[in-house]
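A single structure is presented below for examination.
The other protein chains are all here in position, but one chain of the complex has been omitted.
Which chain is which? They are A and B, in the order written, and residues in each are numbered from 1.
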Amino acid sequence: MTELLQIDHVSRNFGGVQALTDVSFAIRQDEIFGLIGPNGAGKTTLFNVLTGVLPPSSGHIIFAGKPLDRQPPHRILQLGIARTFQNIRLFSGMTALENVLVGQHSCTRSGVIGAILRNAATRREEAQARRHAAELLDQVGISRHSNTLAANLSYGDQRRLEIARALASQPRLLALDEPAAGMNPAEREQLRELIQQLRAGFNLTVLVIEHDVKLMMQLCQRIAVLDFGELVTVDEPERIRQHPRVIQAWLGTET
Amino acid sequence: MSHSRRSAWSTYAALAIGLLALPFLLQAGIGRSWVRIIDMALLYSMLALGLNIVVGYAGLLDLGYIAFYAVGAYVYALLDSPQFGLHWPLWAVLPIGAACAGLSGVLLGAPTLRLRGDYLAIVTLGFGEIIRIFLNNLNEPVNITNGPQGICLIDSVHLGTFSFSHNHTTMLPGLTGPVQYYYLFLALTLLVMFIALRLQDSRVGRAWAAIREDELAAAASGIHLRNFKLLAFAMGATFGGLAGGLFAGFQGFVSPESFNLMESVMILCMIVLGGMGNVYGVVLGAITLTVLPEALRMLGDWQLNHLGHVIVDPNDLRMLIFGLALVAMMLIRPAGLIRSRRHQREYAGDRP
Partner (left out) sequence: MDILLQQLINGLVLGSVYALIALGYTMVYGILELINFAHGEITMIGAMLALAVITHLAGSGLPVPIVLLAGLLTAMAGCSVLGYAIERVAYRPLRHAPRLAPLITAIGVSIVLQNLAMLIWGREYISFPPLLPQGWFDVHGARVTDVQLIILVTAGILMLVLDNLVRRTSLGRAMRATAQSPQLAGLMGIDANHIISLTFILGSALAAIGGFLVSAYYGLAHYYMGFLLGLKAFSAAVLGGIGNLRGAMLGGLLLGVIESLGAGYIGSLTHGVFGSNYQDVFAFLVLIAVLIIRPAGLLGQNTADRA
């Protein structure tokens, strides 16, 4: 398996606080890769560094052979990394369909002139974008809500819509920030199935941050454990389960 | 189905006839001055539609918008008046004015658009004042703007030999200057409305809306924030410059006093009152706020006639009422007179 994403000695500090210290690991093509760790372990910081929201204090991130150093978020998306947010960030005043259309921004071209003249090329692009958006909504299972305002969707459907919006940019790596937060066990199970289904259907590589260790053990091929901003280990779920520091620092108290 | 279609068409036809007949009715009914007032209302509609792209679509609070109007007006005034002895044709002057305004929008926007919204508001406000101070003082050592006196004897809006200010009552009874301007401004307002509506429902319009609702999520969806903000700024400024040029030709006179902060605030009021983001609401707001002061002026005449003297000058009350309306709108009906679906939640204090 080839490596799609390499985190190479990444550190990040905020003032005097060291949020990430010399973290290195790699995510392979086509795998579902988990990132776990207690609160404050630096998971979200790593996520923000990866997606260009924060620059790393030192170190590099290499995606598909290209360095991502100091690229702004929209560039990172264009390079093929799409993300969701821990506390859902949909465009709440737009319909579900429109949210997914915005997600296709980087795959579409038409500008002001096209918008005003609405020429054949623009109409074709728009029609195609709408078709594609409808398909995506169908694939995440909320096609019946395509004309509902995002704000009026149920919590679980909002999570699904956010995934559809991220998929709309045709990413190679889908990064999910606590996608199961606030879901009940049944919804979590459905979410796990959805992620696995999407991974296969779209040839995706998936990076997931989650608190729910049980879910992660079932979902991921490999898991990285962060604690106090440092990488504890990267391994397969069964071996993670037996890792002494993981048991001591985290699993022991959680289960 | 065909029935409802037919009734829709007859509504449109009635509306069109009403709009075409309006200036003649006004002229015959309450006088020619009211045609001029409606002309101004249409100019303000164009301005408000331009600002609506910036504020309503992209969510960037621009408090110095009137500066772009001023740029358009002064470009027209300088290229079409005895000030420099230039009399350029309309097809050159209007686009140049609009382009200059758009360019100044880019120049102002490029360094400032990465700022957070409320900072942007103050910087644009400062920019508006700077433009006004320059217009006021650029009469020495070289006289460019003629200072506070302003520029007068500006050529009327004209196409070839047809001047919109001259009466053509021999061609058609009642076809006076204001009536001709009415048709010109109406056509252009409809054009600007058309453009605004098309933009709203497009890839560009959705990108603006995304920026307005959540910048971080918009960036994570691949939208280049700075470029799209700049685009909104430039589009809005261009419309402002266009309206400014028309204003200069229509009035025949420009001075820095026409472009003070209160004018910027007025146009913002029009948008807020009508319903931010909603094209029809914005036009309604613009017309209401142009006509209302004139109606208030009649209140002054009424006092003079019935009480012998003016107790409260309605002109003084005008801005007071606007201020109160602005506060009340935000508190009571934050979505405006005509609600824009998208904005309902946004301005109603969104807690999911």
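Annotations
One rule holds in what follows: a contact is a pair of C-beta atoms (placed from the backbone, for glycine too) under 8 Å apart; a residue touches a chain by one contact, two chains touch by 3 or more.
Being a predicted model, the structure only gives us computed values, none of them experimental.
The residue touching the chain not shown here, chosen from B:Cys100, B:Leu125, B:Val179 or B:Val282, is B:Leu125. Interface note for the absent chain: among B:Val204, B:Ile223 or B:Val265, the touching residue is B:Val265. For the options B:Leu22, B:Leu61, B:Cys152 or B:Leu175, the residue in contact with the chain missing from this view is B:Leu61. In the complete assembly, the contact with the undisplayed chain comes from B:Leu115, out of B:Ile30, B:Ala92, B:Leu115 or B:Leu153. Although one chain is not displayed, its contacts with chain B can still be listed: residues 59, 61, 63, 111-112, 114-119, 121-123, 125-127, 129-130, 133-134, 136-137, 140-141, 261-262, 265, 268, 272, 312, 316-317, 319-320, 322-327, 330-331, 334, 346-351.
Simple rule for what comes next: only the chains that are shown with their structure count from here on.
Per-chain Cα centroids separate chain A from chain B by 43 Å. Within the complex formed with chain A, the residues of chain B that make contact are 195, 198-199, 202-207, 209-210, 213-214, 216-225, 231, 235, 341-346, 350, 352.
Contact residues on chain A toward chain B in their complex (touch as defined above): 51, 53, 72-74, 77-78, 82-83, 85, 89-94, 98, 101-103, 105-106, 108, 110-112, 114-116, 118, 122, 125-126, 129, 149, 151, 165, 169.
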